[in-house]
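Sharing a structure with you now.
Yeah, one chain of the complex is gone here, protein chain that is, but the others are all in their spots.
Labels for the chains are A and B, by order of writing; each one numbers its residues from 1.
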Amino acid sequence: MSFALANTIGAVFAAPVRWLAASIDAPLRLWQRLTGKGGMIAFFLMPNIIVFGTFVIIPLFINFAYSVTGGNELFLTDRSFVGTQHFDRLLTCDNHFDPSSCRDDLFWTAVWNTARFVVVQVTTIAIVAMGTALILNSKIPARGFWRAVFFFPVLLSPVVVGLIWRWILQRQGLLNFVMIEMDLTPVNWLIERDWAFVAAVGVSVWAHVGFYALILLAGLQAIPRDLYEAAEMDGTRPARVFFRITLPLLWPNLLVVIVLALIRAVQIFDEVYVLTGGGPGTSTLYLTQYIYEIGFASILRNPGLASAASLMMGGVLIVLTLGQLGLQRWRDRA
Amino acid sequence: MSRIATFLTRRRGDGGRWHWTDVVTWLWLGAGLILMFGPAIWLVLSSFKTPAQLAEFPPTILPYVSETVAVTLNGETRNLPLYDVILSDGSADQLAELRRVGTVAQMIDPADPETVIKVPITDRRPVREVGFAWDNYLKPLEAFNFGQYLYNSVFVTVTATIITLITNSMAAFALSKYEFRGRNAVLLIIVATLMIPLSVNLVPLYSVISTLGLQNTLWGVILPTVATPTGVFLLRQYMLTIPDELIEAARMDKASEWQIYYRIVLPLTAPALAVLAIFSVVWRWNDFLWPLIVLSRKELFTLQVGLNTFAGELNVQWHYILAMTVATMIPVVIVFVFLQRFITTGIAGTGLK
Partner (left out) sequence: MKRTAYRLTIAAAMAAIMAASPALAEEVRIMWYSDGNEGEVMQDLLDRFMADNKDITVVLDNVSYQVVQEQLPISLAAGEGPDIARVTNLKAQAEHWLDLTPYVADPEYWRANFGGQADWMRPDGSDAITGFMTQLTVTGGFANKTLYEQAGVEIPGPDASWDEVVAAADQVAKSQGLIAAFALDRSGHRLSGPAVSFGANFIADDGMPAPVDDGVKAFVSRMVQWTEEGKNLKDVWVSAAGSTYRAAADDFINAQIPYYYSGSWQIANLATKIGNGFDWVATGSPCGGAACSGMAGGAGLLAVKYTKVPEAVGKVMDYLGSAEIVKEFSERTLFLPAHKGVVEAGNLDFQSDDPNVKAALSAFVAASGKIAPNASALSAWKWANAYYGALVTRTSQAMAGELTLDDAYARMNDDIAEQVKQAGQ
């Protein structure tokens, strides 16, 4: 029923789009004759490039300009050139693995917290998404409903996600109430260091796992059924089927999941910020929060330092992505 | 009936035996149901609680209000709160509280309002009934220009989504169906900018908006969001699967490049466009930080910015925030309920590889 509905909606939208598109065909034909294919490529790319250039590339350059200027002023003309001062401050450490030996201890605390978070969160997402996808792909009743159940949190805004879980996990929250009712000792989830980390990972997994599970589900459904039937005839054990058939064929999708989850995990901010505020102490202080507070939220802001930190973070992410692209190319060739 | 029963208890093992994978499956699904929906239900129930009840511990699952009783005292009728009381002789009774002085409550029996009974406050518990604090919803809806905010949110969401679909699909078409110098460079830049979260780029972006005079306009909210690299990336990956032969054949028939784009490629990309549209709607609807920076005039507020006005410096009026959060979630949930199948199968179908 919803497909029919969607098709109707699609048709309703498509009609005016077609009409509009047809009405500008004549001038575009002229443009094509005058400028050839190159002109058309430019035409197709232009709207995106204009928007992209104005709102992504230019701010990036401004960001760079911030990182080499000092002061609290927000407008570039009011700032003075300080060279690599901010980078020096961020990078000065006796031992980079020990934040307390660094000039900017909070930055390095955030770096190592983020690294730990990324490893644990991405692994958890991959495992939970895989489990969910396998189960959603098996013969269960009301599959559509269960798909919706796991996908639902993806629709919520990160702020709401953080808020809901804060109300559940705080000392006087729902979870502790349930634990008291069950005669268990309540735990101060957001104040105990280890539990707060678990909470940060768990809540971000909760919010995103449905999306990744669906990507994996798509991959599972694309695996030819006869492969499984053949395996069943041979009496192959389920675990062996998973490792010999499912996992290798699902690998492209799993890679997409890992890369997307990785990028998101490095940028983790809103939900954890609302949930723990970076606490207890600084144990869930992550890079984006550090940058946001230094450059923006604190009363005496230091945009230069924040920009330097964000450029370094962007650099790391680009290396990670290039790594992924390389991996994909290598896989395509293999 | 029996068919439903068979349907519900259908499992992998033959002959009705439970295989261990069935147990795992149903445990997983059950836990998923509680974990995924539970918090949202808790949010909805909490949004009906009074401020005092929200701060209360232990919390109650359902919202309650104290029961009161009308008592006429010295010719004056007052509503007094009712309490379950254990009297000094150990018997239980229901009394109305007149006033409380320190640790002692002065209580009266509603049937006999003349006699004041003194009860230690530890021996009384309020009588409460389930009741919804509709005021959490009604007061903000009056004070806060909900209609205007809703309009702004819808305008931002719809416009941004339409522009996103047009610009991203055009760019994706050029990047997937033409060979040209610098194509890989463009792609790389697009992917690279996927990496930089908005929250670290606010000030530079604001200076651009301010230079263009777009601060305090809805366009200032819309335009920076439409160049989503994710959209270009997703559509391009999908368009790569459209066979080039189709396009070549159209060129033979003297179709213009523009016609190829809108008559051939665009319809074939419909599933991916639908997914991008849905995500764009969800993202733009939930956008918070950027609209907060651009919009400071109340006639321009979106719902997300509007509901945040209940967060003060020293106090946050949670009861209003929760209620308005639920109210702003409703449209997304409705979209989801109707298009759920389409959304979930759509993502599965985009061949995100």
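Some notes on this structure:
Throughout what follows, a residue touches a chain if its C-beta (ideal position, glycine included) is under 8 Å from a C-beta of that chain, and two chains touch if they have at least 3 such contacts.
The model shown is predicted, which means the values in this text are computed figures rather than measured ones.
When the omitted chain is restored, the residue from A:Thr114, A:Thr276, A:Ser307 or A:Gln324 that touches it is A:Thr276. Among B:Leu35, B:Val69 or B:Ile121, the one in contact with the hidden chain is B:Ile121. Residues 51-52, 55-57, 81, 97, 100, 102-103, 121-122, 143-144, 203, 206-207, 210, 215, 292-293, 296-298, 305, 308-315, 317 of chain B touch the missing chain (whole complex, contact as defined above). If you put the missing chain back, the residues of chain A touching it would be 69-75, 77-80, 82, 100, 103, 105-106, 170-172, 188, 190-191, 193, 276-285, 289, 293, 296-302, 304-305.
Definition applied: only the chains that are shown with their structure count from here on.
Across the complex, chain A is touched by residues 7-8, 10, 12, 21, 24-25, 28-29, 32-33, 35-37, 39-40, 42-43, 46, 57-59, 166-168, 170-171, 173-175, 178, 180, 186, 189-197, 199-205, 207-208, 212, 223-224, 226-227, 229, 232, 256-259, 261-263, 267, 270, 274, 282, 285-286, 288-289, 304, 325, 329, 332-333, 336, 338-344, 347-353 of chain B.
Residues 2-3, 5-6, 10, 14, 17-18, 21-22, 24-25, 28-29, 32, 37-38, 40-41, 44-45, 47-49, 51-52, 54-60, 62-63, 66, 74-76, 131-132, 135, 138-141, 144, 146-160, 163-165, 167-168, 172-174, 177, 180, 206, 210-211, 214-215, 217-218, 221, 238, 252-253, 256, 263, 266-267, 269-270, 288, 291-292, 295-296, 303, 306-307, 309-310, 313-314, 317-318, 321, 325 of chain A are the ones that touch chain B when the two sit in their complex.
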